[in-house]
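What follows is a single structure, written as structure tokens, with notes after it.
Of the protein chains in this complex, one is absent; all others appear in place.
When the chains are written out, they are named A, B, C and D in that same order, and each has its own residue count from 1.
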Amino acid sequence: MKNMKEIDIPIEASVEQSRTNPLARVFDELVRFCRSRSMFMLHYCTGCGAIELPPAMTSRFDMERLGIQPMVTPRQADILLITGYVSIKTLKRVILTYEQMGSPKYVIGICSCTVNGGMYWQSYATAKQLDQYLPVDLYIAGCMPRPEAVLEGMRKLMDRIRSGEADGWKDYYRRYDWYLGNQQHLFGDDWQTPADVIGEASHYDLAGSGTEGEHTHLLQQCQKPLEPQQTFFQIGGSLEVKGESHE
Amino acid sequence: MSKTVTPWLDNLLQEIEGIEIRRKDSRRVRIDIAADSLPTLLELLRGRAGYVHLSAITCVDWIDESQFELVYQLWSYESQSLVSAHIRIARDPGVYVSVFDLYQPAAFFERDIHEMFGVYFEGSPDMSKFILTEWNGPPPMRKEFDAEAWVNETFERKEYQPDWLKEITEQGGGIVKSPEEARQKKP
Amino acid sequence: MRPENYQAISHPPSNEYELNFGPNHPGIEGNYALKVKLHGDVVVAARADGGYLHRGFEKLMEGRLWIQNIALVPRICVPDPVPMEVCYSMAVEALNDMEVPERAQWLRVLQLELSRIAAHLFTFGGHAATTGMYTTMYWGVADRDQILDLFEEWTGGRVYHIYNIPGGVRRDIPAGFLDRVSHTMDYIESRLPDYDNLFFTNQVFVDRARDTGPMNQQQALEWGVTGPNLRATGLAFDVRRDDPYLVYDQIDFDIPTEAPGDAWARTLVRRQELKQSIHIVRQVVEKLPSVSGPVRTQIPNPLAWNVPAGETYTRVESSKGELGYYVVSDGGDKPYRVHIRGPSSMHAVQVLEQLAVGARLEDVAQIMFSLDACPPEVDR
Amino acid sequence: MSIQILLMELVLMPLVAFVVGLFLVLMLRRIGAKLQRRVGPPMMQPLYDIVKLYGKKTQISHGWMHDIGIIMAVGGYVAAETLLPVPGMDGIADKGGLVTLVYVMMIPSLGLALGVGQCANPNGSIGIARALTAMLAYDVPFVIVVFGVAWYFGTTNLVDIIAIQQAGGVAGWGATAMPLLAIAGLFALQGMLGKQPFEIYIAPAEIATGPMVEMSGKYLGGLFVMQCFQLYTAGVLYVSLFLGGGENWLFFLLKVFVVVAIPMTVAFLFPRYKTEQMIRLMWKWPVMIGLLGLAFVMH
Partner (left out) sequence: MSDIDYKDKGSILNPFKSLQFFARKPVTEPLEPRLASLSYRGFHINDWELCIGCSSCQKVCDNAAISMIEIPGLPSDPVKGVRNQRPAIDYGRCCWCALCVDICPTGSISLSREYVHTCTQEEIDSYFILPDPNGIHKKFYGYGWRKVADSDLLNLERGDMGERSADQRSDNFDEIVDGYSLEQAVAEASRCVQCGMCHDACPTHMHAPEYIRAIWQQDMEEAVRQIYRTNPFSHVCGRICTHRCETACSIGRRGDPVAIRWLKRFAMDSVDHETVKAIAAQGKVDYLSGKQIAIVGAGPAGLTAAFDLVKLGHQVTVYEAQAEAGGMTRYGIPEYRLPFDMLDQDVDVITAMGVSIEYNTRIGVDIELSKLQQNNDAVLLALGLQLGRSTRIPGSEHRQVTKAVDLLRKIAADEAFDVPRSVVVIGGGNVAMDIARSLVRLQRQQYGESRITLTALEDRDHFLADPVEIEESIEEGIEILDSRGPQACEIDEKGRLIGLRTWKVLSIFDELHRFAPSYDESDEQLHPGEMVIEAIGQMSDVSLLGDELTERLEWNRGRLQVDEAGRTSEAWLWAAGDCVNGPDVVHAVADGHQVAASIEAVLGRQETDHES
């Protein structure tokens, strides 16, 4: 958080705010309303908090009442639920997933672990503060929060989406360099994802002074073309096969 | 219910040298044995005494003695008893033979011990990383690896500035003992 | 071109290709990955990839006081946390040579069985969902919630009970609780015919489950399979009966078995176990009022508790199989070494890799769920 | 019929189809909710979903083939709607006829195949392969049914078929005359809608929702719209063939909703079959029943 405040972010006028046409404004209002009433949630069980999501989704607490549905691929999801601790191995996938989600997208941090390490503050295997790596729109306290608390959180997020306040995804573009720096600190300098975040930022007119910086330069230096991942296969404990995998 | 475990134990005593057997209760037997003799023991246990289930292999890092202890938990469905075979191997170089040919579950445990402790098992089918594929540090379960220090070095603790705390600080109070300090105070 | 429209990597056309199941995949239980190599839609090789849920429990436990670890252990297997607590507590009790009051033992049995029922209901739901049958999942999870309500009232937590501590349990049951347990058991029992109609005797499901992921007893023993998966191959082994702990030797229950060892057999075994657990819970409910006395042996001040040096291996039967804790104390206030043998460390890695080979792509998720593998147990 | 009215019908018919389709989707989700013992989504949920998807900022396209595929998928159904007579509007139904309709209804699947193939996601490709297999599976009973109906009524013109049925009252309905074919038709309907037990090409647990895997934003929105049309088309077609079409809007909609409710309900009661199990089933019972029905019809 400290680092965050040090960086001076000029507030760029977003595309939506600059519209003056009243019809367009009504349209924006409608879209925001529908966004708040239709949230597709990527059900990625990053941690133990995921165990309270099935109850929240199913009959007893029925999230569909709020228009929330689970989605299986990041492309279709609006909400990334980080259900508790993220191990460093998972965090890479989470960032990959996040960057593949379509904007506007929202991140919810559930449980203590996403805030300050929680139960696993001593662990060498988990990342401690989610907001250093991804912009988080909402936190739900608990270890783990009950389904009711999750629903309350969702309702709060709905209000914020409707009022247009939930815009963490813009922050990711505006301060990409800072986020990338933290990611590189944890994953090493050769960390890269397939997404062209800088390009997207300028495409959405969200590029700011914090979008590019030393870390993005480092990324550009280390960037390599993506290659199919090599997997070492083994069948029945003896036979070995080499193959390629699609990621 | 529990059947006596005496006859085969006696046989074992005769066949293997340097073996120490302690009976903990009617179902638990502890065997301490030289590392070289373990495969023989396991072969006997599996072949003749019906200990077909390898419940677990545990590695214990006795850093002060510069040794790794390997504990093999074997269960017999017939005699319904558990034998734990303890061996000690040198911490350096930390190499031992795999028992995969006798017990297939060993593959998982040996792989796990390899990545967590750095013990290499010769003849194990797969010594590649499984859990820690993206970990570049030392084998984390070794006693010399101080996870807490590593965490303190790598991550920072969140510093909250809630209003109430600001208020109290203005009045001259504030955090007098953070958890980190409290932990450091312990001898 | 918009920047987010990037070119996909092209591959030479081939009959053989790879598919990632997970870590973010609905066909995977939890955060876990299975890479399969397919020829057509037949799996020719499979490779499990774990560690996404790795927290380094065994290391963490070495850095915490004996008492502090009670809050840590249930997190190792979230769907079925009670066996973790009980097994750890039993290990510490064994090291201390500590007696557990009889009432506490009965209470532990009650917890274990309620947890087993909850876990099985959850598993049925998950298993059904992998075959596209969501209604069972919605039912199963909602009915499991009834048991979580009991736990909430009893232990103050829905999922993480943190209720067992070395020496016994943290508090007695609230007034009138046993009535509510009986009531919930009645409810769940009354729901079983619904499940039978919808799920267990659903021809489509039976068709899919039968002959899916079969293993014979020989293989199961070779691969270190335990729990319901082992019993589904015909071997009537249950730690509760054959290596008894707590007061299981005073309780009457059957050990259901099936011979064929496929997904259908495993499902049937679990279904029977659910009934047996209800039967056990009923016995405990009947017995508890006559067992009076304390629920806990007083332990020394937990901040300054040195457990005598020694080692112990304790096992319990969790809903997934044999759960073991190997705990070593060097006489200090923290464990010197804790090794957790989760049943899924066999099921989710080697067994899954072996069973997946030769299976159809459609069956892979079902095989994993029918094994009831719990990835956090593997990753720890 | 003046050209203006025709043009108006051509616009109105898909629009009506879309609106009715939205409510069919709502019904689908409410049926599920009811069986699953919960409340279910609010009334306008299907619309919210579609508006939201079109309002997404990120619109990932995987090339022009991908775009065309989606256009084909939605366009195919839009075309199909104009071929389906509804009360008061015939559109171009009497010019196209049943055979055209059958072909037009294949366009969406092919379009999807084109579009998804472009994504290079193996899950999508598998999904499409399965979808085409499934089409092959349900098309056999479907074609038999269509053939039988055409034979029975002696025409492939849907307007005529409906007229014939309505002339005979309930006794004149296709379902009364050809119960076996009507049953086979239900199977085909189930397959056409891709609902359990014939859901194999979506299968989230295996291939992460198959063809939809790489779809996002308006492309996914397009698929949602397509789903509305799909439900409507299937429902109306069945009503037209077997239940006498719509005498008026009230009866028409009632019949459509009832017909669509049947596969929806079944979907929530069954798991999915594997591909070969599905083909085996489809080519066994529905085909046998269909052939039997055909035999009755032809005699």
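Here, contacts are C-beta pairs under 8 Å (C-beta built on N, C-alpha and C of every residue); 3 or more make two chains touch, one makes a residue touch a chain.
Here the structure is a predicted model, which means the values were calculated and not measured.
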{"item": "Visible chains that the absent chain touches, using the contact criterion stated earlier", "value": "A, B, C, D"}
{"item": "Identified contact with the non-displayed chain, of C:19, C:36 or C:70", "value": "C:70"}
{"item": "Touching residue (missing chain; options D:44, D:269 or D:292)", "value": "D:269"}
{"item": "Chain not shown: contacting residue from C:153, C:189, C:222 or C:330", "value": "C:153"}
{"item": "Omitted-chain contact residue, chosen from C:15, C:190 or C:298", "value": "C:298"}
{"item": "Selected residue (touches chain absent from view) among C:16, C:179, C:254 or C:286", "value": "C:254"}
{"item": "Positions on chain D where the hidden chain makes contact", "value": "33-35, 37-39, 265, 269-270"}
{"item": "Contact footprint on chain B, counting only the chain that is left out", "value": "158, 160-165, 168, 171-180, 182-183, 187"}
{"item": "Footprint left on chain A by the chain that the document does not show", "value": "1, 59-62, 65, 112, 114-119, 121-122, 129, 131, 135-143, 145-146, 148-149, 151-153, 155-156, 160, 165-166, 168"}
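We adopt the following convention: only the chains that are shown with their structure count from here on.
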{"item": "Pair with more cross-chain C-beta pairs in contact, given A-B and C-D", "value": "C-D"}
{"item": "Residues within chain B bordering two or more other chains", "value": "104, 107, 132-134, 140, 145, 147-148"}
{"item": "Residues of chain D whose C-beta touches two or more other chains", "value": "36-38, 58-60, 121-122, 204, 208"}
{"item": "Interface residues, chain D side, partner chain A - complex", "value": "29, 33, 36-42, 44-45, 47-49, 51-53, 55-60, 121-122, 204, 208-209, 212-217, 220"}
{"item": "Complex interface listing, chain A residues touching chain D", "value": "30-31, 33-35, 37-38, 58-60, 62, 64-65, 67, 72-73, 75-76, 78, 101-104, 200, 204, 246"}
{"item": "For the chain B and chain C complex, residues of the former touching the latter", "value": "1, 27-28, 52-56, 58-61, 71, 73, 75, 77, 80, 82, 84, 103-105, 107-109, 112, 116, 130-134, 140-141, 145, 147-148"}
